[in-house]
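A single structure is presented below for examination.
The other protein chains are all here in position, but one chain of the complex has been omitted.
The letters A and B name the chains in turn, as written, and every chain counts its residues from 1.
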Amino acid sequence: MGALLADVAAWFGDSANWTGAAGVPNRVLEHLQYSIVPILLALLIAVPIGAAVGHSGRGGFLVVGVANGMRSLPELGVLTILVTFMSVGLLPVTIALLILAIPPLLAGTYAGVSNVDRAVVDAARGMGMTEPEILTKVELPNALPLIIGGLRTATLQVIATAAIAAFVGVDGLGRILFSGLAVRDYTRMAAGALLIAVLALLADAALAALQRLIVSPGLRTSTSSRRRAVVAPAQPEQLPQSRSTTPEPELARS
Amino acid sequence: MIEFRGVTKRFPDGTVAVDALDLAVEDGKITVFVGPSGCGKTTSLRMINRMVELTGGTILIDGSDIMAGDAAQLRRGIGYVIQQSGLFPHRSILDNVATVPLLLGWGKRKARERATELMELVGLSPEMAQRYPAQLSGGQQQRVGVARALAADPPILLMDEPFSAVDPVVRENLQDELLRLQSELGKTIVFVTHDIDEAVKLGDKVAVFRTGGLLAQYDEPGHLLARPADDFVDGFVGRDRGYRGLGFLSANGLPVGELSTVGSGATGDQVREAARDGWTLVVSDAGHPLGWVQVGQALSGPVDTDALIAGGSLYDTEADSLRGALDAALSSPSGLGVAVDASGAVVGSVRAADVLAALATARRDEAAA
Partner (left out) sequence: MIDWSWFPTNAERLVPALGAHLLLALLPVVIGLIVAIPLGWVANRSRPARAVLVPVAGLLYTIPSLVLFILLPGILGTQILDPVNVVVALSVYTVALLVRSVADALAAVPGMVVAAATAMGYRPARRFAQVELPLSLPVLIAGLRVATVTNISLVSVGALIGIGGLGYFITDGFGRGNTTSIFAGVILIVVLALVFDALLVLIGRLVTPWVGVGRKAR
């Protein structure tokens, strides 16, 4: 293992691996490019649909069913089939990644919106909010933790699957890995794998930071319970509504 | 005034929640809708701000049909408080209270100033302004709920079982607070509860509903206890209604008798001399009752304040009803109720027999009126 680490370190130290079309910076850019478009498209498609279904309460079983069904689809198979029928290129890869990104976002948005305490929605309506106001000022802000949870899952999956896409002929970080595989160069494969893992972790960390930035502190139960213990030590009364435990957003991986 | 004229709510599955309800809610008063579950009381309340759309009849607010305008616009002019508080978890307490002013387009600064005023009005300390609902206790959340409903100063306040999820001590607190607020604000309040004691305590008028959305009786609480319209109301009002009804009869004119008292440093001889029928009350220097001594008990030395026999409830001559007076007499070990003034100083005694005589007088007067 020590020898391998040294080899991988040497690979990263070799300036030849950092320049040109096959260099690390270019591969990272390609990888990001493959990933960002489908994620943005998925946001545009899944969030409005999930929000509409969650707000109206109609069609929930369909959302859950579709999301669960999608989880059993092997990404490699979806990608291969699309490329087989559409020829190699960015379009089939984008479509395949879009298909992957939609279910977690859809399920997260749906679960987030439909799990908002009914009493809160009732109060909002009773105070004179219109339906669009209820959705944008109450339901979506409260659903943000689960929506971002869905976005994080979708992003991880897309970044991971974009690596697999090199198998069907596009580039990105997966290219480093597969070109290593082709010549049985384990060092290069390990280096490519590490790069993908680091990119995935960084993207997830960035979204976690975004979550901390835009989710209301009132929804962070851990913070509030900590602060509550400090600021208000004696609370004889129980909270009237039991906070429903947040359901797991769609978990899927590749 | 809120007027129900032949109001009916029939749900799509055919159940009739409210059946041809006629009722007028008076301005500036608290009207309580009470009844068992499934009696249509909450549905009736929610039809006023169109959270439930009626299927027959009309509801008029100050003469205009609530169905005439836009529902959201109507609701912004009516305060709404619900059982689970329904506070927005993602907004600070201050912003929760400022919700309706912001919806009405007041501008952030003015809305927040108003919200700060209201937090003070309902007894929330200003340091809570930046906290979030999850950091508050149930009782505090309900206070915020009330403040939020009052923010835009609506003439009408709808309260749907607002205090039923908090523990009894906090509930009583909140009820007293509501009565205090109402004495300052004079809103037209419609209050739903399933608790007849709460209804009788808060209501200027009480509407008792029976299952199927029918109005069983609509009356002042004292009358409700004294003369239930039928067996259903009688059963719903519950046991001890005769006794609880005393709570609505003024104790003005109830004779306050003499009461033998001694100071806390009294000797056995002084006690023996002061006692009437074997009992005397020990009072503090300020005249506050400390407890009873029975002759034959503490005759040897001076009065031992630790060995006094605990007294019963006190009858406040300036605030209490006949119920308070009778309870003072019944709960006193000597049979003499201790009457006090507003400061808590002993002013005399009250006897159960006198309370019963006062009750008979009150009934005669009422029959004559």
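We take it that contacts are C-beta pairs under 8 Å (C-beta built on N, C-alpha and C of every residue); 3 or more make two chains touch, one makes a residue touch a chain.
Please read these numbers as outputs of a predicted model, since none were measured by experiment.
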Request  = Indicate each shown chain that the hidden chain touches within the full complex.
outcome  = A
Note = Of the candidates A:Leu4, A:Leu29 or A:Ile214, the residue in contact with the absent chain is A:Leu4
Key: Given A:Pro25, A:Gly59 or A:Gly77, the one touching the chain that is not displayed   = A:Gly77
Task = Consider the whole complex, including the chain that is not shown, and state which of A:Val53, A:Ile102 or A:Leu177 touches that chain.
result = A:Leu177
Note = Missing-chain contact among A:Val120, A:Leu146, A:Ile196 or A:Leu219 belongs to A:Ile196
Query = What residues on subunit A make contact with the chain left out of this view?
reply = 1, 4-5, 68, 71-78, 80-81, 83-84, 156, 159-160, 163-164, 167-168, 174, 177-178, 181, 186, 189-190, 192-194, 196-197, 200-201, 204, 245, 248, 251-254
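One rule holds in what follows: only the chains that are shown with their structure count from here on.
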Message = Using mean CA coordinates as chain centres, what's the gap between subunit A and subunit B in Å?
response = 53
Message = Can you tell me which positions in subunit A touch subunit B when the two form their complex?
response = 117, 119-130, 133, 138, 141-142, 144, 215-219, 221, 224-225, 227-228, 231-232, 235-241, 243
Ask   = Given the complex with subunit A, which residues does subunit B contribute to the contact?
value = 49, 51, 72-77, 80, 82-92, 99-100, 103, 131-142, 145, 148-149, 158, 165-167, 170
